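Omission of a single protein chain aside, the complex is shown with its protein chains in their original locations.
After this line comes chain A, so read on.
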Amino acid sequence: MNRGTIRPRLPATSIDPKAAVALTVNGEKVSAEVSVRMLLSDFLRHELGLTGTHVGCEHGVCGACTVMIDGVSARSCLTFAVQASGAEVRTIESVAAEDGGLHPLQEAFRDCHALQCGYCTPGMIMNILSNLESDRPMDLSEEGIRDMLSGNLCRCTGYQNIVAAVRQAADAMAAR
């Protein structure tokens, strides 16, 4: 039954200011016209369909949205897409090989049962990967690994197995 009482109240033209962005995402050049208030996390998920980047808190605390911007880990929920214009962004979708072969870090997560629901996993992987790939030596002591993971919250695993996975991945990558 249509009583005609529900009517859209949207203005005829949007007052949401827009800007052109052009960036590289996982090696591919993308450009779009987006609202300047669009967060990079929403740009990746809603505009590009890269839903592997998760969103938990949208204020920088949980780490689920962690991606790499210009080679270093960053919160995509604390970056406007316009700020990332010109940058090189990497997301979880770039980590496995094109044929689906897992990265040693992903293998380590599987082997060590370092995930349960998996919500935190993409952010964990991007944070750890930026450390594995940096030329600075990693501190692989229990404390060093926990320090590295301290900006990523996991509600399921209790972290024990994630710490083990970091060690396995670091060993595997050192052996390569």
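By our rule, contacts are C-beta pairs under 8 Å (C-beta built on N, C-alpha and C of every residue); 3 or more make two chains touch, one makes a residue touch a chain; residues count from 1.
The rule is short, and it goes like this: contacts and distances are computed from a predicted model.
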Among "Acyl-CoA dehydrogenase", "ABC-type xenobiotic transporter", "Spermidine/putrescine transport system permease protein PotC" or "FAD-binding PCMH-type domain-containing protein", UniProt-listed name of the chain not shown: "FAD-binding PCMH-type domain-containing protein"
Residue in contact with the excluded chain [from A:A74, A:I92 or A:L105]: A:A74
Which of A:A22, A:V36, A:L102 or A:A174 contacts the chain that the document leaves out: A:V36
Contact with the hidden chain (one of A:L44, A:V89, A:M148 or A:V163): A:M148
Per the touch definition above, residue among A:N26, A:T53 or A:T66 touching the missing chain: A:T66
Where the missing chain touches chain A, by residue: 15-17, 19, 36-37, 39, 42, 58-60, 63, 66, 69, 72-75, 77-80, 82-83, 127, 130-131, 136, 146-148, 150-151
